[in-house]
Structures are given as structure tokens and as C-alpha cells.
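Please read through the structure below; I'll follow up with questions.
Right, subunit A next:
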Amino acid sequence: TTDKPPATQSSGAPAASAAQSGQGSGTGTQSKFFVQADFDAQLAMRSQTPQGPEGKPWEQAIAPEMTDTKTFKKDGPYHLCFSNAAVNNPWRQVGWKTMQAEAGLHKEIAKFTALDAEGKDDKQISDIAELQAKGCDALIVSPNTTATLTPAVKGACGKVPVIVFDRGVETDCPVTFIKPIGGYLYGADAADFLVEKVPAGGKVLALRISPGVDVLETRWSAAKVVFDKSKLQVVGVEFTDGDAAKTKSIVNDYIQRHGKLDGLWMDSGATAVAAVEAFEDAGLPVPPITGEDQQDFLQKWKDAKLTAIAPTYPTYQWRTPIIAALKILKGEEVPKVWNLPQPKITEETLPTYLQPDMPPLHYALCGCEDLPGFPENWGGKKS
Partner candidate 1 sequence: MLSMRGIGKSFLGVRVLSGIDLDVAAGEVHAVVGENGAGKSTLMKIICGVHAPDEGTIELDGRPVSFGHPLEAQRSGIAIIYQEFNLLPERTVAENVFLGREPVRRGLVDRAAMEQATARLLDELGEGSFGPRDAVKRLSVAQQQVVEIVKALSVNARLVVMDEPSAALAEHEVELLYRLIGRLRERGVAVLYISHRLREVFDLADRVTVLKDGSRVTTRPIAEVTSDELIRLMVGRDLGTYFPPRSPGAGETRLSLRGAGNHKLRDIDLELRAGEIVGIAGLQGSGRSELAKAIFGAEPFTEGEMTPSRPRSVREGVALGIGLVTEDRKAEGLALRQSVRDNALLVARAVGARGRDGVRDLLERVRLAPPRQDQEVRYLSGGNQQKVVLAKWMTMAPRVLLFDEPTRGVDVGAKAAIHDLMRELANDGMAIMMISSELPELIGMSDRVVVLRDGRIAGTLPAGPSEEAIMRLAAAEVVS
Partner candidate 2 sequence: MSGVSVAARLREPTQVVFLALLGLIALGWVLVALDGGQFLTMESVVGIQQRSAALGIVAVGQTLAILAGSLDLSVAYLISLASLVAAEIMAGRDGNIVPAVAAVLAVSALVGLVNGLVITRLRVHAFIATLGVALIIRGVLDHLYDGPAGKVPESFQLLGYSRIGPVPVSALLWAGVAVAAWFLLSRTRLGYRIYAVGGNEEVARLSGIRTGRVVVLTHVLCSLCAGVAGLLLASRLGAGAPTVGTDGGYDLESIAAVVLGGTALAGGKGGVAGTVGGVLLLAVLDTLFNQLEVNSFVKDVVRGVVIVVAVAVYARRLKGRPA
């Protein structure tokens, strides 16, 4: 991965650099995170059928290339270790609950040690070192950042089987890397939807959380590819910091400046409801919008009869590393890159995902409904 152009050509100020973009689509320069091959691969996986047990997407894999794990085979009971990047947002919260429940399912797991790095790279590096000393049979890592955790993961690979998920590292030493199809698909799914629903020449506003987060950068860069090919006009790309109030203010400003907007692209669902409300408060109809599988958005979608779509980055992927670890320790082969299916919620499937008894920031694709302790442990009410 030395194909990164110098960082100074960043997409840090998209609005300002929009004018330089030859196409005039308002999407700015392409992100340095964009890798064409990965983009193509992810979009290709969209149409592939996953292999694995029906109804358990967290055990399925798309186009798996299996890797041998016999060398790791050992007898139970096992001590699993997990270095977590953080539990600082609802997505990770839901995922972490799910992972704990999954670990509880298996009697072979005698001990499950987890350390929370609190979003600090340096702490995660120490954590990984500390876990190695605890006699773990397998180490699961959810890296805080890709590049900076690479040395630590490399260091661990020699001692225990390592499983990485959510975000990758710049080495292929882990036994398996688990992830949903990826951010390109997410971004493209959302953008395709707008291209379909918004009339040509329509004004689209893109709202992003913050720059520099790899899993989010891919979403936007894929959307950019789609928008650049379309007849839509991207009037702005703004960062919301995931702050609902800021989101609402930004949308408000754009409504004021442009009279109306015809479509709203978002790189995640956290502030989608706030964006919808901005239109409601202005007394305008809500244009086609993209969100995510969080309950508050799904609820709003239903209540306000939105034209919407919700791509997902499923939290059920937090179950998979436990399953993979056990497979590895039992000597069963696992995919080298474990691509989990990544469904999108559409108008038709909305009713199946809407769970009114779950908290507003709960993620519908947690795959946790069959786990013990559901729904209370995830903050839901028994109905």
C-alpha cells in the first residue's frame, strides 16, 4: 500500500476545491483512500451469493478463499483475547454487546479477556502487547487505525493466531480478516439510489461525518464515482462531526441558499434524522435521502413516509471473530478475507428491520435477536 499520493493533496476542503474539479459535479477531488481495484471488487460482490448457513449472515462468506489453520489446532478449553479500539459510539456499543453474547454461547471458551483502548492508538499497542503475555489462544483485534496498528499486529502474529475485523491492517499476517463487503458498496448503494430517485440536474447535498476515517472515506469516494457519472449536481459536501445540531444547521443553510434540495446523501445514519427534521422545520417536503440501519431513522422513515434507503455496515460482524477463532483453534479452515454479506434496507424490507421496542440508536442488523439476553442487554424492552 504505497500507492497513496502525498497527503497534502487531501480532500480536506471539498467545498473550496470543488471549483478545480473539471467535471463541475461539485464532488471535489478523489480521496487518497480510493483504490479502483477494491472498488470494482466490492461492487462485483454485490451480485454474488454468499456461501454458508441460511439465515445466519454472520457465518456466511462471499467468494471465500480458504486458508489452512491446522498449525493452530489445539484442545480446549480456550482463552480468547480481544483488543478493542473503543466502545465510543452506538455502533461499537451494539457490536460489543453482540460479541460478548456470542462468546457466552460457547462452552469451549473458558476465558474471554478484552481490553478497551478508548480510541487511543498508543494504548491499543500496549494492550496488544499486554494480551500476548496473558496466554491467549487466539487474539482478536479491532484496530483503531489501519496504519498505526500494523506494527503491533505484526508483532502479535508470530505468537498467536490473530483475527482482525472491521478495519484492516497493512499486513496479511492475520489468519483471517473479517469485514462486510465494504465502504465502496455502502457509498455506491446510497448514491445509486439517489441517481435513480432524483431527477436529472437535481441538487444533492452530501453529508459526511469527518475526514480521514478509512471506512468512511471509501463510502464517499464510491459515491463520488457514481455522482460524477450522473447528471446530478452535488451542491455541497460537508462534515457534520456526527453532531445532530450541526447537521441540522448545515442542512438549514443549504435550504436557505438553494431554496430547496432534491437529494441528501449521507455516509452514515447517525445524523440522518436531524437532517430530515431540518426539512420538516422549514416546512418543506423531505427529498430522497439515504440513512443507515439505526432504529430512529427507520422509525422516521416509516412515520414520515420518506423516500429512502438504508445501506448497512452490519454489526453482526462482531459475532464472526469469535466463530472464526474457534474454527481456527479447532483446525478448520477459514476464509483468508472473510467477506460478510452487506444488505441494504429498502422500502420493501423496512418492516422486517423496524423494531419499535429497541432504543433509537440500535442497529437493526445486529444479528443478535437469537442471542441470550436479547433485548434487555441491548437496551430494548421485552414486548
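Regarding selection, all candidates are chains of the complex that A comes from, given by their letters.
FYI, a contact is a pair of C-beta atoms (placed from the backbone, for glycine too) under 8 Å apart; a residue touches a chain by one contact, two chains touch by 3 or more; residues count from 1.
It should be emphasised that the depicted structure is a prediction, and the values quoted were computed from it without experimental measurement.
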Touch assignment for subunit A within the complex, options 1 or 2: 2
Touching residues (chain side subunit A, partner candidate 2) in the complex: 7-8, 10-13, 32-33, 86-87, 113-116, 118-123, 125-127, 129-130, 133, 144-148, 150-151, 155, 211-214, 217
